[in-house]
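All protein chains but one are shown at their positions in the complex.
A, B and C label the chains in the order they appear, each numbered from 1.
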Amino acid sequence: MIIIMKGSASLREKTAVISWVEEHDCKANIFEGVEHMVIGVIGDGRPLNREQARMMSGVERVVPVLKPFKVASREFKPTNTQFPLGDCIVGGDDFVIMAGPCSVESRSQILETAHAVKEAGAHILRGGAFKPRSSPYSFQGLGEEGLQYLKEASEQTGMPVVTEVMEPALVPLVTQYADILQIGARNMQNYALLHAVGRSQHPVLLKRGMSSLIEEWLMCAEYILSHGNTRVMLCERGIRTFEKYTRNTFDINAIAVAKHLSHLPVIADPSHATGKWEYVASASRASVAAGADGVIIEVHPKPDEAWSDGRQSLKPERFAKLVTQMRAIAESVDRRIPEVSPKPDPILLPA
Amino acid sequence: MIIIMKGSASLREKTAVISWVEEHDCKANIFEGVEHMVIGVIGDGRPLNREQARMMSGVERVVPVLKPFKVASREFKPTNTQFPLGDCIVGGDDFVIMAGPCSVESRSQILETAHAVKEAGAHILRGGAFKPRSSPYSFQGLGEEGLQYLKEASEQTGMPVVTEVMEPALVPLVTQYADILQIGARNMQNYALLHAVGRSQHPVLLKRGMSSLIEEWLMCAEYILSHGNTRVMLCERGIRTFEKYTRNTFDINAIAVAKHLSHLPVIADPSHATGKWEYVASASRASVAAGADGVIIEVHPKPDEAWSDGRQSLKPERFAKLVTQMRAIAESVDRRIPEVSPKPDPILLPA
Amino acid sequence: MIIIMKGSASLREKTAVISWVEEHDCKANIFEGVEHMVIGVIGDGRPLNREQARMMSGVERVVPVLKPFKVASREFKPTNTQFPLGDCIVGGDDFVIMAGPCSVESRSQILETAHAVKEAGAHILRGGAFKPRSSPYSFQGLGEEGLQYLKEASEQTGMPVVTEVMEPALVPLVTQYADILQIGARNMQNYALLHAVGRSQHPVLLKRGMSSLIEEWLMCAEYILSHGNTRVMLCERGIRTFEKYTRNTFDINAIAVAKHLSHLPVIADPSHATGKWEYVASASRASVAAGADGVIIEVHPKPDEAWSDGRQSLKPERFAKLVTQMRAIAESVDRRIPEVSPKPDPILLPA
Partner (left out) sequence: MIIIMKGSASLREKTAVISWVEEHDCKANIFEGVEHMVIGVIGDGRPLNREQARMMSGVERVVPVLKPFKVASREFKPTNTQFPLGDCIVGGDDFVIMAGPCSVESRSQILETAHAVKEAGAHILRGGAFKPRSSPYSFQGLGEEGLQYLKEASEQTGMPVVTEVMEPALVPLVTQYADILQIGARNMQNYALLHAVGRSQHPVLLKRGMSSLIEEWLMCAEYILSHGNTRVMLCERGIRTFEKYTRNTFDINAIAVAKHLSHLPVIADPSHATGKWEYVASASRASVAAGADGVIIEVHPKPDEAWSDGRQSLKPERFAKLVTQMRAIAESVDRRIPEVSPKPDPILLPA
């Protein structure tokens, strides 16, 4: 922590700050500039102290030196965090593809979609059973029934399932059915929920809040990691800006930055990052080229009949074509999209 | 709902959209423009339909006509929602002042602050017992102990207490001690929590999310209102923008807009909206002049020793001076800041 | 300037930075923290140096200590800049009111408006002769003809005129007719234009760019001041954010911040800051209470026939009522809105 005193600070104010630093078992390194005195604090920089320093009389600014996250940082763990997810090792050379509908709408819908995305090359099945909706009057998801259908689709296809959990009380239920817990953008700073998924020890996909700084996103990962749950994936899904032609602004820079600051895998969500299916392919291709460790894409057999987010869902045929494009780009940047393993069970689609 | 077809839409596509409208028991009013066909849908505009419409082949844009919130809207209830809070009728001519520290830090701190803000003219005591913190390593609040101190301060001063509740499971505990439940900005779209405070029937102070549209904020109020809990106050606390000199950008327009769109009272939070104590007074004065129904202000007896948000806390003396300024402005815009009633109990400050 | 070295910086890298500092005739104050070495540079902090420092091997961050603007800063000139404008001393206790139509549309329109706003209490007449328009197909202003009408309106009413100048080549023409040169938000960083109005020595109203930092705005004032033209007024007119219900987000905080950082007067533009006439009154009242030195408000005798910005223009009757409200608030914060002096000439309105 560095404390920059005001040009007008009195000797008394300067002395008070120096004494305060020393009272907290830190050392004060002083240097007098042309206009300002600057005090370098040597010791541990707990945030609490920083706020107190800012408040002291005669202080102009306080500059933190240490990053606020620890376990999530590259300094703490220089090598990439890697762990197996279905047919992939996420965080390594593999580029992982998660796909499926926004919402689970029916048994047949999710089974049909699951088989379609698997055939197209997806490794993980996504689908929402509990849906965060802006309106209390909108469809809120099938709940446990949806989880059961997801589980069945997972058993038929061999794909692990990622699904959103929206409140701490439901973590035990969701972990019964799902392989990966998703924290949605609206809940990124729902700390009770972060503690709950941290304790669960399940892999977590942590979406960035729609107006969260990259640093805040990593702090939320830190909440989960602080429970010893190391299987955390960061998910960039677009941020809110003044531009309204697309639903969100895809912060493609955040992929490289998050991988620079942290050892955690970074997944891109081109569906939410654009909000319009016609731009999902270009955003997905860009994600591979930018260095993401995977994508999560909304696919629906009949987007114009989807109960939510149909506007940004791809049809299975378009998704299959996109996987081919992503595979070509992945190879050109020395990544690989693993081939999916054969289905574990015969397909048992409803008549 | 109005559906604007693409210039290039085929007759088949146009017919399909018209049929789809009519299948949903709505009437399609068609008019052919120079370049585009436009279809006006007469009937109820459920959001589900709107998304489906957007997805149909040949559709360029869908324009909603009805607002997405109902019970929160002025159309639904043209007169201001008013209800008593301590010595005030919030939502009427009274301008209500809520004040207190960011966090409850100790019994003596909250008792001292409570008496100080009451003497200065505050009507409601604020103080955090459960604190949302960016870092898992920061002070997280005193929890139930903090609630007990708040209750004691309330009993000594006669002021109702407003405090934040962060998770559904804690709503029963917090309602035991507090008079008003605060939903923090990070939790504005924590729907499980909104349902829980809605069911509680306690008055609620709903902070606007840091990047929430005014419309989304009103939709979250709708979640609470949908449980028949009508005592909801909206709280504008600044939004996140590119400007970084202040902690947030105080969206002063939002006060007048929210009061125009909704019948609910609107409270301003100049402490978070500026993030620096030296700008709290000007923002508070502006709030009165802009038509807010009250303010919530952070006051701390020793801001430079505060455990959180000291940077934006006023000392009691400055706060007292500010109340005088706000009173003068309130009178100039035909509002009144009610005088506080005598303390119900003798002051029993700790030695 | 403070240079924070990376934790991983080598001795060679540290030495190189220290040598580089000393080669530039500065002194390097070094202190070694737990993880990082920090170097305090004593000497002048030219921006060029700062960029070079950032690029040096082993450097993590560079923290400027001095503000980038000089002549515009309160440190440079602690007392408010004050100068006479018509019946007011702007920058002192007076609160100045500028009003008029967005565009000059005809002789009779500007004469009628000028008399109406003067009667209502305005001190300065605004009106656009050259209009910046998003579309090349929109009305671009009456040009010199508009300036002539403004001049006539000024002579009839005794009010000085403020009008926008959009390109350096037109500064001589505009200064022939207008008393105050307005730099529009889109041109805030049009440096050739800033130099031209600086050289003109005319008073300048400098609008903040729609996405400009307060610091950048003051830097643009510095461009004008650097020509010895000290009669510069800053104008906060709303910034662009994600919120779209209003045309812009009125950054009310910017008023107090700009007055804190600079000695220049600050004028608020509630018309552009809201974009809807129904919110102009609350934003104007808030401006007075927040400490602005004046307002500039769009008034049109028939807003629904205005050629531009009618949506945010007040009718003269509403404007007159607003002046009364602002006067009451001004008094409650120890400011005064000077009464306008009698008209210098008999009214000669066209039949």
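As a working rule, a residue touches a chain if its C-beta (ideal position, glycine included) is under 8 Å from a C-beta of that chain, and two chains touch if they have at least 3 such contacts.
In this text, all values refer to a predicted model and were calculated from it rather than measured experimentally.
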item: Residues from chain C at the interface with the omitted partner, ascending; value: 46-48, 51-52, 54-57, 68-70, 132-139, 166-169, 186-187, 189-193, 210-211, 216, 219, 222-223, 226, 240, 303-311, 313
item: Chain A residues that touch the omitted chain in the full complex; value: 211, 213-215, 239, 241-246, 249-257, 260, 273-274, 278-279, 282-283, 285-291, 325, 328-329, 331-333
item: Absent chain, residues of chain B that touch it; value: 2, 4, 7, 29, 31-36, 38, 40, 42-44, 63, 65-66, 75, 211, 240-242, 244
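The rule is short, and it goes like this: only the chains that are shown with their structure count from here on.
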item: Central chain (distance from its CA mean to the mean of all protein CA atoms); value: B
item: Interface residue overlap between copies chain A and chain B, same or different (over half shared); value: same
item: Gap in Å, rounded to a whole number, between the CA centres of chain C and chain A; value: 40
item: In chain C, residues with contacts to at least two other chains; value: 211, 241-242, 244
